[in-house]
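The full complex has more chains than appear here; those shown keep their coordinates.
Each chain carries a letter (A and B) given by its place in the written order, and its residues are counted from 1.
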């Protein structure tokens, strides 16, 4: 299990290649990469604030829950904070399991929980000003799936 | 003394990321009332409690939770990670 909270960029491809290497019991690897999206074409920067200490502990607990529930061979979470430009990777999750359904469900679960239970807050700086990203009811409701 | 920390727009409205608060508040809700009675900026930050979340010693908690034995209280909006 790997959890990293960092301001530096990360190389999603290199992380994927390193992940769950050299294990013959892994048949399925799922990865999710979250990217700074600029729908309206006016985003200058995405600023991500977090709660040092609580962030790492909250993510580790979520990863541990997923690992136990789906019998994962391995799991990875990397999440950035600080100022990010459009197109930059924000975070990534990877799961490794014997079968694809476990890898898919665990990655989906990790994303739902990271979204609403890990202490990160996003602020968008656009040419029109700045605003905190509001949490969506849909994200909170997504937790009820699990 | 209680270490009180703020994040995101709660931090912005209150104007500082953390502070030491001399309090005997029994619960989170009591602490919120104490802070609101102090200055307008706290009133602005805590106006709608349903829009806020609280963590005690870095674990999510409810507003009616006890502060006995707690060292750090954090107030922030719902999380938007991922």
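What we mean here is this: a residue touches a chain if its C-beta (ideal position, glycine included) is under 8 Å from a C-beta of that chain, and two chains touch if they have at least 3 such contacts.
Note that the coordinates shown come from a computational prediction; the quantities given were computed from them, not determined experimentally.
Novice: Write down the full complex's copy numbers per chain kind, following the labels used for the displayed chains.
Specialist: Whole-complex stoichiometry, label by label: A x2, B x2.
The rule is simple: only the chains that are shown with their structure count from here on.
Novice: Report the inter-centroid distance (CA atoms only) between chain A and chain B in whole Å.
Specialist: Chain centroid spacing, chain A to chain B, equals 26 Å.
Novice: Over in the complex, which chain A residues touch chain B? Could you list them?
Specialist: Within the complex, chain A contacts chain B at residues 34, 48-51, 53-54, 57-58, 79, 90-91, 111, 114-123, 132-135, 140.
Novice: Give the list of chain B residues in touch with chain A in this complex.
Specialist: 5, 7-9, 11, 55, 58-60, 74, 76-82
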